[in-house]
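With one protein chain removed, the remaining protein chains of the complex are shown where they sit.
Here the chain labels run A, B and C in written order, and each chain numbers its own residues starting at 1.
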Amino acid sequence: MMSFVNVSLKETVWNQYCFKLKSFYGMFRSIIILQVIAIGFTSLAGVASTGSGSMTISFNVQYYSADAVIAFTMIGLFINGIQMTTKPFREDDFVFVTNRLSQNLSNMAFLLTVSVATGITALLSRNVIEMIRYFLPEHSYMQDMDGPNTWYMVVGGGIATILYIAACSALGYLVGSLVQLYKGLVIIIPAVVIGYSVILGTQEGYIMGKIWAFYFSEHHLGLFAVKLICTIAICYGAAILLLNQKEVRNV
Amino acid sequence: MIIFPFIFILLIMLIWVANSWGKRKGAGFLRDRFISIFLIVLIVSTVMHFFLPERQLVGGKIDISTIPDIFHEGYEGRIDQVDSQYLLKEWTFTPKQEMIQIALPDELNQSQPQIFVERIKGLDVMEVGYYRTPVVLTSGLDISGYLSEPRLRFEAGSNQIIIEDTGYTVLELVALKREFPINQFYLDQHQDFFEGPLAERGDYLFYLRIPEQADVEAQGDIWIEWIGEETESE
Amino acid sequence: MLDLNGVTPIYIQIAEWMENQILNGTFQIDEKVHSQYTLAEMFNINPATAAKGLHLLSEEEILYTKRGLGKFVSPLAKTIIMEKRKSQTLTGLITDLVLEAKQLQVEDDELLEMIRKEMKQQKGEEI
Partner (left out) sequence: MISCKHVTKTYRGTTALNRLSCNIHENTITGLIGRNAAGKTTLLKILTGMIKESSGEVEVFSKHPFNNLFVSANSILVDDQMSFANSISLYELLQQAGRFYKNWDMDLALRLFDYFSFQPNAIHEGLSKGRKSTFNMIIGLASRCPLTIFDEPTTGMDAVVRNDFYRALLKDYIAHPRTIIISSHHLDEMEHLLEHVLVIKKGKELLHIPMEDLKEYAIGLEGKTAVLKEWLGDQPVLTKRTASDYAYIAVKNDFDTEQLEQVKQQGVKVSPVSANDVCMYLTKGQKGGIDDVFRQR
């Protein structure tokens, strides 16, 4: 007689999480590739150049920052969030011990890990950009307009960056889950988003503006963290509820 | 905003390509070591970053509230009370005629210098004072060192003051900027993070003291403000 | 050994194999026979099937069971097997023989003569 084994949810989630770190290694890589591309763009072209000044002076500033790297990472994680809900990724878990809850929780843990790791590399890539500029032949002397970052800023900014990235992956995961349940959304969601940003984006869409302000104009780090953590929790919570009755390998 | 969906689609394609690169059989050296190489580059740059020369703009910190509004002081005729550190340069000319011309070369037309004129009894020379307040960035950094010196020339033949340089400077910068998630919480909150640096103050004016009977006429885009005269002489 | 895909049920084949082993002395009286698991491994069959074969032999009292120890060859095993083979196998063969003879329209005497002739021949060979 083979003895029955009892496994706890925690243990299963941990096993799945470890498995994912190994098996979804490619996801890390695709994000890193995006970051390398963003670093390349940034180093060669700069993020933006603006001019402003006062009566006596006018600036022509060509900016370099890891903004593009962070933005690419956010979009990349959003797409990876969607990918995690697709059939091949979903079925990988069901080869071994799992239920829907443990699967979702381990996916969540995995995406958070990717967010933390890629958030840190995104912020550090600032130094790579600086280095590339420094060693370029016609190297222009980099100015640090705002003065050097304090450790306090680095840690706070790092947390904010990671939260932004994690929120994007959570949103992607929710969108992916919705698409898994209602296939029609695969056309409707992009159509609505693109349509909305094309039509209203030009004239400062009202809702978009509100959403934008809600996250990007929050200047208090604590409140910001609360907002983002709530957003992430809502996205994953909804996804877990949505996917809890989803069948696998069905056909 | 309108370009955003296209960037998005581009990125989806990129990720797709990146993923298929990860899948292809036959272990490629670069592919397997990709993340390790990237991490090494990151660490090396981060370490080197500390050894690179200082990259700050030269200048000290200045509390902006200590800087006077020289325009206001000028209008009120109290320019003498302005701290002498803001009087950068003085010239003295002896006009040949009563009508003094002020000319600005065409290429400086954009800078629209402000000229304050005050008639002084018993004065028989013409004194020109150049007042300027420091240019301070929002962060409090004084970057006046980058400004150029004003230059004036008096042409006795045509009795003309020619402003050759108003001190107006265009600063070409290559700058590192804080990432938006840092800016959002640690920069001056009124500054939009898509905007460039904001300079404050940095006002300048030419203060002319002329003999009582003399008159000043401007050529080009120059604004003349008469001090201490209720009605302007036509 | 066994004809696994044949039509004869495997448990019967197992029982017959075991009977043969007893007849030719591989298993002596009161000796322990193979367990169902050993048989299953040997013949690549389900242990339950092997057990069924052993059970059949127990029912015919060719084997007896010691609780917890396994199955053993009973003292009368050989006799029982031979009796059974005589009554079942031989009778079945004879039935088929008679039927076949009938179809070929062989007379009774002719059939008996054929049997005698065959017996003589075999005896002759033995000598």
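In the analysis below, a contact is a pair of C-beta atoms (placed from the backbone, for glycine too) under 8 Å apart; a residue touches a chain by one contact, two chains touch by 3 or more.
Not measured: the values here are computed from a predicted model.
Among A:K22, A:K183 or A:K210, only A:K22 touches the chain that is left out of the view. Listed here are the subunit A residues that touch the chain not shown: 1-7, 9, 12, 15, 18-19, 22-26, 88, 91-92, 94-102, 244-245, 247-251. Taking the complete complex into account, residues 4-11, 37, 40-41, 43-49, 52, 95, 99, 103 of subunit C touch the chain not shown.
The rule we apply is simple: only the chains that are shown with their structure count from here on.
Taking each chain's centre as the mean of its C-alpha atoms, subunit A lies 76 Å from subunit C.
Look at where the CA atoms of subunit A average out and do the same for subunit B: the two points lie 38 Å apart. Between subunit B and subunit C, the centres computed from C-alpha atoms are 113 Å apart.
The multi-chain contact residues of subunit A, meaning those touching 2 or more other chains, do not exist; every residue touches at most one other chain. Residues 25-26, 28-30, 32-37, 46-48, 50-67, 70, 72, 75-76, 79-80, 121, 123-128, 130-131, 133-134, 140-149, 153-154, 156-157, 160-161, 164, 193-194, 197-198, 201-202, 216, 218-221, 224 of subunit A touch subunit B in their complex. Note for the complex: subunit B touches subunit A at residues 1-2, 4-5, 7-8, 11-12, 14-15, 18-19, 21-23, 31, 34-35, 38-39, 41-42, 44-46, 48-49, 52, 55-57, 111, 132, 135, 137, 139, 141, 143, 146-147, 166-182, 184-187, 189, 194-204.
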